[in-house]
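For this view, one protein chain was removed and the others were kept in their places.
Entry: chain A
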Amino acid sequence: MAAVQETVEQVRSIDVDQYKYGFETQIESEKAPKGLSEEVIRFISAKKEEPEWMLDLRLDAYRRWLSMSEPTWARVDFPQIDFQDLYYYSAPKKFKAPKSLDEVDPEILKTYEKLGIPLREQEILAGVEVPEGERPRIAVDAVFDSVSVATTFKEELKAAGVIFMPISEALREHPDLVKKYLGSVVPVTDNFYATLNSAVFSDGSFVYIPPGVRCPMELSTYFRINEKNTGQFERTLIIADKGSYVSYLEGCTAPQRDENQLHAAVVELVVLDDAEIKYSTVQNWYPGDSEGKGGIYNFVTKRGDCRGKNSKISWTQVETGSAITWKYPSCVLRGEGSSGEFYSIAISNGRQQVDSGTKMIHLGKNTTSRIISKGISAGRSNNTYRGLVSAHRKAEGARNFTNCDSLLIGNACGAHTVPYIEAKNPKAQFEHEATTSKISEDMLFYCMQRGLSQEDAVALVVNGFVRDVLQQLPMEFAVEAQKLISISLEGSVG
């Protein structure tokens, strides 16, 4: 049988066995009553001891949401979601905001350990391979179902003036900051899922970098959905004040379950004059089995506002998980001379459906944006790049460069590119390049003739394909992503 054909067979056979993070943590949890109602929203808000205005915002969102309907323009196909059949809040039972790691339920600590996420600061510092001090340190906020269970390096960050905490805590401790920025990038009415999120979001991370501060370490949040029939609706808000810089990483996993689970997050970034946010995601939600049973519905709204002059946002994403991905991390380039970047690797396999891309909205003068998207489709999956680049009338000197490459493995998958371009300013310069290629039998044979096994050959070719984007990731994440890519495309060695 031809090499590519075999690869295709192997790729097709990928299923739950390949998903290393599919275990479930046995832990008692406290849930809101099933379904969605004003009562449930009041329950969540009360649990979080939120200020009154937050409850009002939630209720307002909920009422608007009732009159909205789900978007249908994406190239994805799934049965109607019964929003009354979900739990909107689930927290580990013994949960009370822990003061230190010693108070965190050991089962949960074990879960993160199993996932390879270090929550114990001393363990990070005493890294084995790298001498102390040289190993880059990462502050972690760990979100387990609806609540944040631990945030590390709080003290050190505080000394630098950086605020990094669960958003529920920020609502209590820094209500003015949250009130000023929450919903200012993704308005309550933005879209069906974002509105739902505004009504029911339970936790997520809040970051504030004060003027002129370069955040002393990478910040990261790890999301874990554990409970059954529970939607995860997290909310992240990051503000980089004038002249500041932060690099933020996001990772996620979920247990294997036969039924689909909903994840509808909202991420808002605000960047003021001369500041920069680098936001990286390695998305590895459970993708479902090879027949398309189970898996996460990942309907996410991510947007950054380059509000200040010469501000910058860079989105880098490696998407390997989820049954369905619906996600368009975007940049509103408002400040003069601001710039946005979007680097993406989206891998689909089995029956996964990906509809992802970005929006670069050029509003200010001399704004620039760059889009590099690499889609890899295997198995019977569908992978669509959907991107909008627009220049407002006043966006004189706006420039964009877009490059979308698709790589197909086998004959049963699909790749699609849907670019929208709107230039209302005649001086805007937009460039668009797109290619679609197949992993060719000849290329694999060439590698194998030099001694590479078939799997190594596929991995080599794929790694070459995604190289430009991998280079954008922080070092450790790049290594993790590279591993993830080969696992995602791995077949049982034949």
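In this text, a residue touches a chain if its C-beta (ideal position, glycine included) is under 8 Å from a C-beta of that chain, and two chains touch if they have at least 3 such contacts; residues count from 1.
Keep this in mind: contacts and distances are computed from a predicted model.
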**Q.** Hidden chain of the complex, named as in its UniProt record, picked from "Aminomethyltransferase", "Fe-S cluster assembly ATP-binding protein", "Carbon-monoxide dehydrogenase small subunit" or "ABC transporter permease"
**A.** "Fe-S cluster assembly ATP-binding protein"
Q. With respect to the chain omitted from the figure, which of A:55, A:160, A:177 or A:448 is a touching residue?
A. A:448
Q. Hey, which of A:68, A:86, A:460 or A:487 is the one touching the hidden chain?
A. A:460
(Q) Tell me which stretches of chain A touch the chain missing from the display. (A) 1-5, 440-443, 445-454, 456, 460-461, 463-468
